[in-house]
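Pasting a structure below so you can have a look.
Yeah, one chain of the complex is gone here, protein chain that is, but the others are all in their spots.
Labels for the chains are A, B and C, by order of writing; each one numbers its residues from 1.
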Amino acid sequence: MNEITSAIQLIPLEHYIVLSVTLFSIGMMGVLFRRNIIAILMCLELMFNSANLLLAAFSAYHSDPSGQVFVFFIMIVAAAEVAVGLSIVVMMKRNVESVDINLLNRLKW
Amino acid sequence: MPEAGWDYAKQTTNQKLNQVIMVFLFYFLSAIMVISALLVVFSKSPINNVIYLIICFIAMAGHYILLNAQFLAVVHIIVYTGAIMVLFLFVIMLLNLNKAIIPQKSAVTRIMAVVTGGIFFLVLIAATRQTFVINPRYAFTSEIGLVANVGKTLFHEFLLPFEISSVLFISAMVGAVMFGKRDHAVGDD
Amino acid sequence: MILLVILLIPFITGLLLLPVRNAATVKQLALASSLVNFLATLSLVFTFPVSGYSVSWINSLGVNFALGYDGISLIMLLLTSLLFPFIFMAGLKREQENTNYLYALILFTQSALIGVFLAQNAFLFYIFWELTLIPLYFILLLWGGDGRRNVTFKFFIYTLTGSLFLLFGIIYLYSLTPGVHTTDFSAFSQLNIPVNTQVWLFWVLFIAFAIKMPVFPFHTWQPSTYTMAPTQGVMILAGVMTKMGIYGALRFLFPIIPAGVLYWQNTVIILSLIGVVYASVIAFRQTNLKTLIAFSSMAHISLMVAAMFVLNYYALQGLLFQVLSHGVTIIALFYIVMLIEEKTGTLELPQMGGIKLLAPNMAILFLLVVLGSIALPLTAGFVGEFLIITGLFQQSIWFAAIGGITMVLGAIYMLYAYQRVMLGDKKVGFGNITDLKPVDYIVLIPLITIILVLGIYPQPVFNLVEASVNTMQNLLVPVADVLPALPL
Partner (left out) sequence: MVEQIPNINLAWLVPAFPLLGFLVTGLANKRLKHNQAGIIASAMVLLSFLVSLVLFFVLRASGQNEATVTLFNWISIGGMNIPFAFLIDHLSLTMMLIITGVGALIHIYSIGYMHDDGRVNSFFAQMNLFTFSMLLLVMGANYLVLFIGWEGVGLCSYLLIGFWFKNPAYNYAARKAFVMNRIGDLGFILGIIVLFFTFKTVTFSEIFSQAAGFQAGAPVITLITLLLLVGAVGKSAQIPLFTWLPDAMAGPTPVSALIHAATMVTAGIYMIARSSILYNLAPFTLNIIIVIGLATAIIAALIGLKQNDIKKVLAYSTVSQLGYMFLALGLGAYSAGVFHVTTHAFFKALLFLGAGSVIHAMGGEQDIRKMGGLRKKMPLTYFTFLAATLAISGIPPFSGFFSKDLILSKAFEHSIILYILALGGALITCFYMFRLLYLVFFGEQRLAGAHPHESPKVMTIPLIILSVLSVFGGFLNIPSLFNGDSKFITFLQTAVVSKASEELSHSTEIGLILGSLLLLGLVIFFAYRTFVSKSIIPAKDEEPMPFFSKLISNKFYIDEMYTAVFEKPFGFLSDFFYNKVENTVLDPAVDEIGVTTARVGALLRKLQQGNMSFYLFAMVAGILLFIIFILIV
């Protein structure tokens, strides 16, 4: 264990930040890029996870387990979100026979 | 780059090898994550998307292990890869979405999306650059990621949010069931 | 503690009424609660002054839940608790839809109104101020007459817009308080706000009250709202809500920004006097009885506003007296309007006439109320208006002359209305009109008695507010002497 611990110290925290920002931006790009709602939901998951990664990294570098607890909470929220989101997808598919986000254009009312 | 209190020269060869492997692992996993994430965005078939995302998540679990967050790594694999992604797969297969190819957005929009993502990346990097300079003094212990420690924190400091999250789950469940019910009157709109 | 009781009685009764389906029970309970409330308020008169009630509430904002009162609040409280029994009685023996909800909403309004008059800090004041609007909004929207949707919307948005300015003003004043910020009125009144600030702050604070009262030219919501509102709603609006505007102005403007008041004093007085003449002249050409009375109410209120801004001893005494007298008179007027509408099915003056032939007693009582409204001596209206005009005279003889025009114009349009409704030969189709029922006497006779008793023996009211008036009149920088030289 200690070896891993010591080894990870070779990698500066900044790298984790950059990695997580990269993932987050990719997720964001995906949300803007795709029309399929399922894909968009997946990109959202990606963004969640980039945040999770950063939290875990900070937690490790600060030796504070709170960060990991937060990751845990985010997972809870993500699970809930996916459950609701996917049920919406199911309902949408059932009603409009498609999962194209462009068909959800009633939000102007 | 090496921090105070840790002298690279004093390590044994075995240790050094380990460390090289670790560093290599970090970059390797990162590369896998970025590439698979990009594939999630750019591949057209939902099934493929799911597969790439699973790859991405497994790589992330590797990162957690590197960060000494063993508990998280396990939970991550179980919750995300094991539950959430399977849920995705189920839905895709249930609704037979793979065949219904949804046309892509117009070229302009897609370029705009990529540009926006790029700008967002740059801006975030610019924003976090300030933290690079601060360079805090890290205090590593290997124990914090253990179930015992995480559990202690969770049930001591975060007991109330934890309990409340159960309410969140309940409501999410109820919501999902409500949405999913076939005869639910959604209205004609 | 009794203050808390007074505040909560209507609220709790309202909550209790919600599940009650039996209309008669609802009405009796509401009436009983309002009577109890009246007695409790009356006890304040005899135990004056009672110490306030205060518990800490939001410490981080420096806000206490503080209740208290002075002579001015007491008059307002008396008016409120006096009028609500009559408002409830106006519904006796009448079919109303969803009685329990209507009465609960009225009781909530009462509670909020009492809260406004009892609040000792601006935060609490503002909360109650806005709270009055919510039940009233539903009363107007759900039980109103033609076009209620648009009219209620306009009324709500109009008054709310004004209130937002008030909120801004309160926050600004709050930020000025030294040390730990607070919204207590006492702390506000000790601020030494620079004159330039006071000059613009005046309008920020005044506009909410000006809309509520209403002062010309912020009155345009009023006629249509009064015309469409259900009787009980309009009674609350005209009887108490307008006084709430006056009370707010007295609380906020004079102690806190006296220099601002002094700067704009003549402007507001002239606006009010324009309102007096304007509303009186317009009232004459109205064909709808309710609209006519709405304009007449505006004329009277405008005169009261003018008196308020003159801020000398007589004007204030007159103002506070008139608050009571106008409240009682206008409620009686609207009650009679309701009777007329019930009996004839219309409010259009050209379609009416000759009701006196069929309902002589109603005609007599209507006439008595009309006389109270046009300030005939030995009615309460005269005492109030005489003192107000005296007070206006102290400022300028022209103000007094224009203010006095209400007496003439009021006589013109009120007697015109009386004549169109009651006198003349009876119209075809009015054959089955009956005279007053016992319940109508129960409402009207006490109201008219109050009008007459206050007109003949007004002294108790004067004594009640004497101390507060003396404090108020010294607020403006050049202290108005009790009897200054003749302004000639």
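Just so we're on the same page, a contact is a pair of C-beta atoms (placed from the backbone, for glycine too) under 8 Å apart; a residue touches a chain by one contact, two chains touch by 3 or more.
In this text, all values refer to a predicted model and were calculated from it rather than measured experimentally.
Just so you know, the chain we are not showing touches A, B, C across the whole complex. Residue-wise, the contact with the chain that is not shown comes from C:397, picked out of C:4, C:397 or C:453. Touch with the chain omitted from the figure is made, among B:78, B:127 or B:174, by B:127. Within the whole complex, the absent chain has one touching residue among C:123, C:138, C:158 or C:309, and that is C:158.
Remark: the residues of chain C touching the chain excluded from display are 154, 157-158, 217, 219-221, 278, 281-282, 284-286, 313-314, 317, 354, 356-357, 371, 376-378, 382-383, 386-387, 389-390, 393-394, 397, 400-401, 404-405, 407-408, 411-412, 415-416, 419, 422-425, 456-459, 462, 466, 482-483, 486, 488. Within the complete assembly, residues 105, 109, 112, 116, 119-120, 123-124, 126-127 of chain B touch the chain that is not shown. Interface residues of chain A facing the missing partner chain: 28, 31-32, 35, 101-102, 104-109.
In this section, only the chains that are shown with their structure count from here on.
In terms of inter-chain touching, the protein chains here follow a pattern that is not a line, ring, star or complete graph.
Averaged C-alpha coordinates give centres for chain A and chain C that are 59 Å from one another. Chain B and chain C have centres, each the mean of its CA atoms, that are 64 Å apart.
By the touch criterion stated above, chain A contacts chain B in their complex at residues 1-15, 17-19, 21-30, 32-36, 38-39, 41-43, 45-46, 49, 52-53, 56-57, 59-66, 68-69, 71-73, 75-84, 86-91, 93-95, 98-100, 106. The residues of chain B lying in touch with chain A in their complex are 1-3, 6, 11, 15, 18-19, 21-23, 26, 30, 33-34, 37-38, 40-42, 46, 49-50, 53, 56-57, 60, 63-69, 71-72, 75-76, 79-80, 83-84, 87-88, 91-92, 94-95, 97, 100, 102-105, 109-110, 112-114, 116-118, 120-121, 124-125, 128, 131-132, 136, 138-142, 144-145, 149-150, 152-154, 157-158, 161-162, 165, 168-169, 171-173, 175-177, 179-180, 182, 184, 186, 189.
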